[in-house]
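The complex appears here minus one protein chain, its other protein chains still in place.
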Amino acid sequence: MARQIGEVIVDLQNISLRFGGVKALTDISFNIREHEIRSIIGPNGAGKSSMLNVINGVYHPQEGKIIYRGEERRKMEPYEAAGQGFARTFQNIALFKGMSVLDNLMTGRNLKMKATLVEQAFFWGRARNEELEHRKKVEEVIDFLEIQHIRKTPVGRLPYGLQKRVELGRALAAEPNLLLLDEPMAGMNVEEKQDMCRFILDVNDQFGTTIVLIEHDMGVVMDISDRVVVLDYGKKIGDGVPDEVKNNPEVIAAYLGTQH
Amino acid sequence: MFYREAGQFKTSYGADQQILPIRQDRIGMVVLLAVAFLGVPMFASEYWFSAILIPFLIFALAALGLNILTGYAGQLSLGSAAFMAVGAYAAYNFQLRIEGIPILVSFLLGGVVAAGVGILFGLPSLRIKGFYLAVATLAAQFFIVWCLTKFPWLSNNSSSGVISAQKIIIFGHEFNSPQDKYLLVLGIVVVLALAAKNLVRGNVGRSWMAVRDMDVAAEVIGFRIMRTKLTAFAVSSFYCGVAGALYAFCYLGSVEPDGFSLELSFKILFMIIIGGVGSILGSFVGAAFILLLPVLLDVLLPALSETLSLPVDGASISHIQTMIFGALIMFFLIVEPHGLARLWQIAKEKLRLWPFPH
Partner (left out) sequence: MQFFFEILIGGLLSGVMYSLVALGFVLIYKASGVFNFAQGAMVYFAALSVVGCMEKGAPLWLALILAFFIMLLFGMATEKFVLRKMVNQTPISLFMATIGLTFFVEGFAPLVWGHSVRGLDIGIVDEPIESVLDSLGIVVSRFDLVAALIAGLLVTGLALFFQYTRVGRALRAVADDHQAALSIGIPLERIWAIVWGVAGFVALVAGMLWGARNGVQFALTFTALKALPVLILGGFTSVPGAIVGGLIIGASEKLAEVYIPPVMQAMFGGNFGGIEGWFPYVLALLFLLVRPEGLFGEKHIDRV
């Protein structure tokens, strides 16, 4: 096995995020190591999605530091995060509904395309070469995810499970070094979940991509994660390897309730 | 039976990414272009050139411009006519004020100036969406027309802003006859339509559609919303601007600012709704439909009123026309929101299977 967990690449320190008076995240610190699968779990409304949004710049926390590869990150917009090699999927599928699967995946390559407007207008020079070259890369992702048969289908027409897979494909097409997955298995049946697990593990294994995963299925989380962080009401209540977290009394209380 | 792609295998991604991947379509396109460039000039009458074909091509170009903005980038604009006006007046002024500037360069620069103005009025789109933006584009519509009327320099001090287009001379040949003008317009429109097709199937087109469909996801994948929207405004206004220049130089000959009214903007909007929002082909089909419908009604309505022996005067006919336009818009939005272009697509898909649908 080639995969070896490396250095800390993202270090979140004392993150607090508020919307008006509502506290979404309070003083949360944890880190993400290179090549690991890092899960975030917690009950609904615990602030898991907000956490992902903080990592890739959709939300800007009022307090706290984000250290990326040893350097403190300034306030960053999502497209800049994408430029750093962050890609993600969304809890509610956020595909581009009017476009085909192929085009959706091609959008994942956009940061690597340099052709000017005029070159594109005449499909000339760099525009042509890039289009073909990136198509090749995208086809690799299509093969990897086994979605060859639907490549020309508009994504709006696909069933839910496949849409989730296409969304993963769009993120993979960007060749990210950090992949943020927001409930990639929600609403799936057992078989689809197994497929998705396999893809996640393969991505992690073959490309060494670091993965941050939000998931409700405890079986899956405990099975595939290297480390797990647990949030509840915007606070961190547990952090560690799956076995550690499983036996953490606070975590058990958050999930099952406490005895009074 | 003849419309089959069976046996046409693609061996490279290049072949698979052609604009017309099916051989029969490519043949059809060649035939269509041959008819347009060679056949039509042989048979069409002067009336057809100057009353139908030239305005058709020009409006199709303007509709194409609006379609880029509305159909592909999802930003509704009610000010297309104003951007046409900018193109027309800019081209006129380049011709007037720069000695010996080639006319085609003037058209191009007219488009560029319109693109600049488009970016300016597109700035609010960074903060607002949907009909907020539509209302904001009304500002462009009214403000630009007002400026053209009130600043005499722009129309070379003519009264109420009327300009008369200069002669069109390219390489010593004067484009004077309707047929010449038709060919000139056709050439420009074909090149720009091809460019538009290339844009919308390339990276920039994908960025437009991504922002249209899901802007947060678009930004997360790396598109810069601001740049994407402003590019759409610029390209769209460029097309409208060139269309405006052609409108002045090749169609009407002399134009006034009030000619580029809100009414005209609506007309262009209707073209893309009926033709197909988010379709290059739809811009052409819609332009043809909106231009030919009044011609048709002019013939049909009096005949109809005669057979029913209802007295219908001219004013009533124009009211009925307005009504029919409105009703058609609603009809299309309810029944086929993707317009005639989608019907054409469906027909083609049926044809691929015909006569053995299983």
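Order as written gives the chain letters A and B; numbering starts at 1 within each chain.
In the analysis below, a contact is a pair of C-beta atoms (placed from the backbone, for glycine too) under 8 Å apart; a residue touches a chain by one contact, two chains touch by 3 or more.
This one's a predicted model, so the numbers in the text were calculated from it and none came from an experiment.
Asks: Kindly state which of the options A:F30, A:Y68, A:F90 or A:F123 is in contact with the chain not pictured.
Replies: Counting the whole complex, the residue in contact with the absent chain is A:F90.
Asks: Can you say which of A:V8, A:V58 or A:L132 touches the chain missing from this structure?
Replies: Reading the full complex, the residue touching the unseen chain is A:V58.
Asks: Which one, B:I22, B:I119, B:L138 or B:V162, makes contact with the chain that was left out?
Replies: In the full complex, the listed residue that touches the missing chain is B:L138.
Asks: Identify the residue among B:K10, B:R26, B:K150 or B:R227 that touches the chain left out of the display.
Replies: Checking the options B:K10, B:R26, B:K150 or B:R227, the one contacting the hidden chain is B:K150.
Asks: In the full complex, which bits of subunit B touch the chain not displayed? Write them out.
Replies: So the residues of subunit B touching the unseen chain are 74, 76, 121, 123-124, 127-128, 130-132, 134-136, 138-139, 141-143, 146, 149-152, 216-217, 266, 269, 273, 315-316, 318-330, 333-334, 337.
The definition used in the following text is that only the chains that are shown with their structure count from here on.
Asks: Averaging only over C-alpha atoms, locate the centres of subunit A and subunit B and give their separation in whole Å.
Replies: Spacing between the chain centres: roughly 41 Å.
Asks: Touching residues of subunit B toward subunit A in the complex: what are they?
Replies: Contact set of subunit B toward subunit A: 12-14, 17, 195-196, 198-199, 202-204, 206-207, 209-210, 212-214, 216-225, 231, 235, 278.
Asks: Tell me, which parts of subunit A touch subunit B in their complex?
Replies: 56, 58, 77-79, 81-83, 87-88, 90, 94-99, 103, 106-108, 110-111, 113, 115, 117, 120-123, 127-128, 130-132, 135-136, 139, 170-171, 174
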